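Just one protein chain is left out here, and the rest sit where they should.
For clarity, chains are labelled A, B and C in written order, and residue numbers in each chain start from 1.
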Amino acid sequence: MQITIKYFGQIAEVTQKEAEQLEVSKGKISELLNILNSKYDGLKHKDFQIAQNQELVTKETVLTGQEIALLPPFSGG
Amino acid sequence: MQITIKYFGQIAEVTQKEAEQLEVSKGKISELLNILNSKYDGLKHKDFQIAQNQELVTKETVLTGQEIALLPPFSGG
Amino acid sequence: MRYNRHIILSEIGQKGQDKISNAKVLVIGAGGLGCPVLQYLAAAGVGKIGIIDFDVVELSNLQRQVLFGTSSLGKNKALAAKERMEDLNNGINIHAYPEALTYQNAIELFQQYDIIVDGSDNFETRYLVNDACILAGKPLVFGAIYKFEGQVSVFNFNDGPSYRCLFPNPPKKDAVPNCSEIGVLGVLPGIIGSMQANEVLKLILGLGDVLSGELLCYNALKSEISTLKINKNEAVIQTVSKEKDSFRDNKILIECASDVQIISISEITFNESIQFIDVREPHEQPKVEGLSIDSIPLNQLKNNLDKIDRTKKKVIFCQSGKRSKSAAQILSELDFKNCFSLIVGANTLNNYLKEQQTTISNEG
Partner (left out) sequence: MRYNRHIILSEIGQKGQDKISNAKVLVIGAGGLGCPVLQYLAAAGVGKIGIIDFDVVELSNLQRQVLFGTSSLGKNKALAAKERMEDLNNGINIHAYPEALTYQNAIELFQQYDIIVDGSDNFETRYLVNDACILAGKPLVFGAIYKFEGQVSVFNFNDGPSYRCLFPNPPKKDAVPNCSEIGVLGVLPGIIGSMQANEVLKLILGLGDVLSGELLCYNALKSEISTLKINKNEAVIQTVSKEKDSFRDNKILIECASDVQIISISEITFNESIQFIDVREPHEQPKVEGLSIDSIPLNQLKNNLDKIDRTKKKVIFCQSGKRSKSAAQILSELDFKNCFSLIVGANTLNNYLKEQQTTISNEG
């Protein structure tokens, strides 16, 4: 299935893009992360949370959504 | 067909709501406006523009969209 | 050093900061929107900033106009804003125009700047600003607010649409509230004005997606943005362009700060930034003591217009409050702004000032 992945903050700097479309097979979100980790050097050293269809989820959640977002914490003030 | 109508600023004050779902038949946007004008007292005295699917259109445009927005001008600063 | 946090961003760098230093931005209105626009452009180091506003700072402005303070009450807004901004950044040029924007001065003024920011508070000025931007060929960073909602857009940029492509003509009178008749959540212009400053910086830096051809609609109660696409209406822009030669013949008809206003003693801030005018005859008693007062009898007023300070708030008084009202009326018809007629007479004013004096002495 086709999903849109959005990258925020530092994650977008690692992927060098703010969003992309990917064709993936069904499975857990952790499987999608494996694909992204091998695609993007340095991603696995980053801290981030995952949202599926605008809702925070865990890596164990089943991939059902049209949109996945990778969200790092910001500390700046 | 089912459409969502969004009301901004002063228009939301006339309709007493910020959004609603309406079941309408196909046609021009002017026909939808006739329905709204008879439903909401005072709406026809208001100035506003119309957006269909997040794009400004005219009354003569054919209703195709899922979302219509009524947008008044603001003068405040 | 000052701009270090900009310079270390690879998207800006020293090159980008130099662009900011070389930019010239004119802000129309130092009100709710103008204040955050001005403070963030000054902080960012925009090299030349113009501020045009004829109005004076009133107590009810302080709920949201954050460049001002108790010490600015009664002062012209453009001048008061400049003063505060010079402390914020002493390395930029700030030009204050303590006057109204008119069809007569707009184009010439706009030609001296790269970008125009609209922070005005009435439709007439907004259409004047839009049309003058078309005629002077300047991009316009638009912002407007209503209660809990705001709109932001960039008009007349890179052959993009203008405000008239969105709303071709000013609304029918009374169809939409104008001026300051309506309330506004104080922090709303802070959000919308900061967004305008952001668009200005993106224009200067050539960075990101500028809101050209798009209207951003923000709702503070829902913390939501909806963005609508605006298409260019060539015909509407042509109409403005064609009337270039007669543009200067137009006249601003409605002005927001009502020119004849009544003021009570308690609303007055007694400081140097107010001109007090006594319009009684020289023989009338009591004389008001403890204030610097210009004495101009009502029937001499029109021969003494050079004594009226256009940059200050004017408080006019007489024996009863009647002649002062006429004087304020006359001045406003002669296009003097910020004329207030004192609701009480000289006697009451005098007693009030004596009491104040006693209080201060006792405290001392």
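We adopt the following convention: a residue touches a chain if its C-beta (ideal position, glycine included) is under 8 Å from a C-beta of that chain, and two chains touch if they have at least 3 such contacts.
Here the structure is a predicted model, which means the values were calculated and not measured.
> For the chain that was dropped from the view, give me its touching partners among the shown chains.
Per the contact definition above, the missing chain touches A, C.
> Taking the entire complex into account, which one of C:Asn22, C:Asn93 or C:Thr227 touches the absent chain?
Here the residue in touch with the unshown chain is C:Thr227.
> What is the set of subunit C residues that contact the non-displayed chain in the whole complex?
1-9, 11-12, 36, 39-40, 43-45, 59-60, 62-66, 68-71, 84, 87-90, 147-148, 152, 180, 182-188, 190-191, 194-195, 197-199, 201-202, 207-209, 211, 216, 220-225, 227, 267
> If the missing chain were put back, which residues of subunit A would it touch?
6, 8-10, 18, 45-47, 49, 51, 54-56, 69, 71-77
Methods note: only the chains that are shown with their structure count from here on.
> Indicate the whole-number Å distance between the mean C-alpha point of subunit B and the mean C-alpha point of subunit C.
33
> Return the distance between the CA-based centres of subunit A and subunit B, expressed in whole Å.
About 37 Å separates the centre of subunit A from that of subunit B.
> What whole-Å value do you get for the distance between subunit A and subunit C if each is reduced to the mean of its CA atoms?
46
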